[in-house]
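Next up is a structure, given as structure tokens.
Entry: chain A
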Amino acid sequence: MKKLSVVGIIFLLVVITLSLSFQIRADEDPIKIGAVNPLGDITGRQSTNAMELAVKELNEAGGLLGRPVELIVIDSELRPEKGASAIERLATSDEVDFFVGGMASSVHLAQIPTLKRYEKITVWIGAASHAIEEAVGPDEDWYFHLHPWDYQQGASYAYGWKDIEEKHPEVQIDSLFLAYEEGAFGTDSYESYQEYFESAQEGEGPYADLMEDFSGVSFVSAAHGGGDYRAMLRQAMNYDPDLFIWAGYDADAVPMLSQVREIGFSPPIYAGSPPGWPEDFGDSPLAENVVFFGMWAKSLNEVSPVAQHFWDEYIAMHDDEPVTYFAPLGYTNIHFLAKGVENAGTLEKEAVIESLREIEYDSPVGTTLKISPSRIISNQGFSEQKIIQWQDGVQEIIWPFDVATSEIIYPYEW
Partner candidate 1 sequence: MKKIIFYLFFVIMAATLPYYAGGYLLHVSTTILIFMSLSLSWDMMLRTGQLSFGNAGFFGLGAYASLISVSNLDIHPVLSLFFAAVFAAGVALVVGFAVLRLRKIYFAITTLALALVFEVIVMNLSDLTGGSSGRVLPQAIFGGNSVLIYWLILFITIIVILISELLNKSKTHYAINSIRNDEITARSSGINVFKYLVFVFVFTSAIQGIIGGVYTQQYAFVMPESTFSLDFLLLPIAMALVGGIYTTMGPILGAIFLGLISEYLKLIMPYGHLFIYGLIIVIVILFLPEGIYKVARKKYRNRKSQEVKLDASSEGK
Partner candidate 2 sequence: MPVLKVNNLLKKFGGLVAVNNLSFTAEKDEILGIIGPNGAGKTTVINVIAGTLPVSGGEVVFKDRQVTELPAYQRNQLGISRTFQTVRPLQDFTALENIMVGALFGKKLQLNEAREKALKICEYIELERHDLPIDKLTVLELKKIELGRALASDPELLFLDEIMAGLNSEETWQMIELIRKIKENEVAICVIEHVMKVVAELTSRVIVLDRGDIIAQGPYQQVSQQKQVITAYLGKEG
């Protein structure tokens, strides 16, 4: 009898502790995701909004592994040391399970040493500079990078232009002129184009048969106090390229187009790759037929239900339209991570990494996200961008053809 009561008490205790611990796990111990974004910048602000949306959706669907999901966001202030200390805070004070974020290569570079110390699973949506890849190195299996690297972007455009040339025989691209801003962003683009050109001359690489001639000139971006592009544009006009590309910021878009008209420059294709466009750019007659490279456009809603869902929910939650592709990427970031955890059925690192590598996530940027190795790291997400054109004030996807919403208007005229 005595024995039985002891066993019974022990059993009771075990049950109570188990249920208690389960209780704690379910209600009081959320899965924490730590995000570092530049909140003062529109890209960081909107991607944070989108991350919040994704977390809300997860929690409404019952959380992850039966636990709620909590998003903790810290402002990077676009300052490297602040970005790094934010990681430190998330790791130690908030004890997050995952890191997500964030924009600006310089900030992310400073975060890499700290990230390496904690080796928590990290999924990053911005920071396209290949220097990041060098800093991370080949052996860090916990590091996932979703945004295409600078060199991947350049390559993807080549595939796009070739497809377009094939479909539209009137489009003929032989010579390319790159106008690039003097900072890291533009110079990286120039260097990768330079590399492509060198291999193209030997008949290799994505730009073989596409780039017979190449030239580039730098300019000071309006974002850094410049904004006079006329000297550069005149050089471009003298060069007379088939494809004119500018690699600069959204602040450069309108002044450059305005000066293009002033000096009377009219390349057959006028393309750019800013991270976003100015407010009401579509309403401006300057926008007409401008081509650009990007990850996402509103018109994707026509062809992708996920994109439409994201669009509606984002507006419902934040009463504001997403204007930068970092918004859908932020959303993708959280859902991709959540799906990995869900498939793994555990928070155990190796298992989650394994399952993240297997996932095929249908993302609101219109492309299925699937991890594959890039030059150095093994966990690279997207590798392509889209070719998009402003038509009647709307961003229409013209390549890849499977998500295209319109045909290219050629040549660019004003």
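Basically, a residue touches a chain if its C-beta (ideal position, glycine included) is under 8 Å from a C-beta of that chain, and two chains touch if they have at least 3 such contacts; residues count from 1.
Basis for inclusion: all candidates are chains of the complex that A comes from, given by their letters.
Computed from a predicted model, the values in this text were never measured in an experiment.
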Given that every candidate in 1 or 2 is part of this complex, which one actually touches chain A? 1
List of chain A residues in touch with candidate 1 within their complex: 39-40, 45, 73-75, 77, 79-82, 84-85, 88-89, 91-93, 105-107, 109-110, 112-114, 116-117, 129-131, 134-135, 137, 182-184, 186-188, 191
